[in-house]
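A single protein chain has been omitted; all remaining protein chains appear in their positions.
So, chain A:
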């Protein structure tokens, strides 16, 4: 039975990984050739869409979607309910929803249809130009003692039709940001999207704030965090796919956001995360992938090297910040000492000049302090961001390896099953034979899917990496220019101060 007559599901954009070699929205061109005879038997919901599909999925839920996150639909009434509920450790077979998905009827393609639908998304973007600015401000301490937390105001200004308003703000706390990242990571990482990493947790920094220690280091901590959160959100929305993710939209727009409890380090989810991270690390070492694509090999090496170099650069800049702060402190101390010396000096003109010198040095120490801040917030933090971003990129390459592994595993299993089936041919067990044949069918589908996934993720990564590199160049240049301009300003101020001092020195007689 042909499936060509199926209409696209009305307003429904559920996706799931297709099993059994059956496409939910089959490509007519490919379908007739590749569909094995047994398909019609399995093909259930041909007459109606929507609800029936649900039940189809439900039947299989126990086997296939053991740890699935809930499916997401973009229908507004169901949106709040069906948003993914946070990071789930296993690779979930959920493909990300996009705002408009139309099945590719009449479109020839050999990769997952979602890919080309993403292409379509990006084409559509041309119409609604990227115009959004997010700022994170007004850190406010809520509560007291160890339960206290910082709430930040997230303000979005945009003209994009994606949003309900043009200018709006919400209050968010740090765990909300982590929760958002967790959700995005669970949805997009395993298919090769570079999800910008969230700022790091800091138990020490946060504890200081909680206990109410208001000193320079805790103020610096809050400011570092605030600006990091801002950069994080901007990077996230700059990604054309992530921008339209309902979790992102909800994060920016909703007044109330369910607490992301799974972000706590010591929660069960947190521990599960750590366990999985360790498992991943071990796996990475054991997976020996036959890299046939030189591009990937090259890029992987490139990012490895870049990781090392960026960490080194970051360390040097942190050292610079430290030394510049020292310079500021030492200059201030010298200024005080020079002032005392000036007071002690009994020659009037020299005494005045020394006092003037003290004043100049005092102004200069403030200048150095400001410069140290620029060193920190512009240069050092940028590098820290990039170190984390490169880790995310490396993670995506690792996901590709995992996908390849999965595909290979399916292939090996298929091979085994085939061998077993061949053996069964000579026994008189028709049931077992049938079962074997069924299993083989299933596995063949899996293998095909695995291959498709692998190609998909490879394609996605290529695109993501090129987008990432373009963004990186722009981003880096912009911030470096800002940083250099701060240095220029400092030097120009220095000139002013010393030029004001010079006549004083000359006036000594």
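Please note the rule applied: a contact is a pair of C-beta atoms (placed from the backbone, for glycine too) under 8 Å apart; a residue touches a chain by one contact, two chains touch by 3 or more; residues count from 1.
Rule of thumb we're sticking to: contacts and distances are computed from a predicted model.
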Protein name (UniProt record) of the chain left out of view, among "Ubiquinone biosynthesis monooxygenase COQ6, mitochondrial", "Elongator complex protein 4", "Two-component response regulator" or "Sorting nexin":
"Sorting nexin"
Among A:137, A:268 or A:319, contact with the omitted chain is made only by A:319
Which one touches the absent chain: A:259, A:277 or A:302?
A:302
Which candidate, A:289, A:422 or A:502, sits in contact with the chain we can't see?
A:502
Would you indicate which residue among A:137, A:159 or A:330 is in contact with the undisplayed chain?
A:330
What does the interface between chain A and the hidden chain look like in terms of residue numbers?
302, 305-306, 309-310, 312-313, 316-317, 319-320, 323-324, 326-327, 330-331, 333-334, 337-338, 340-341, 344-347, 349-350, 353-354, 357, 469, 472-473, 476-477, 480-481, 484-485, 487-488, 491-492, 494-495, 498-499, 501-502, 505-506, 508-509
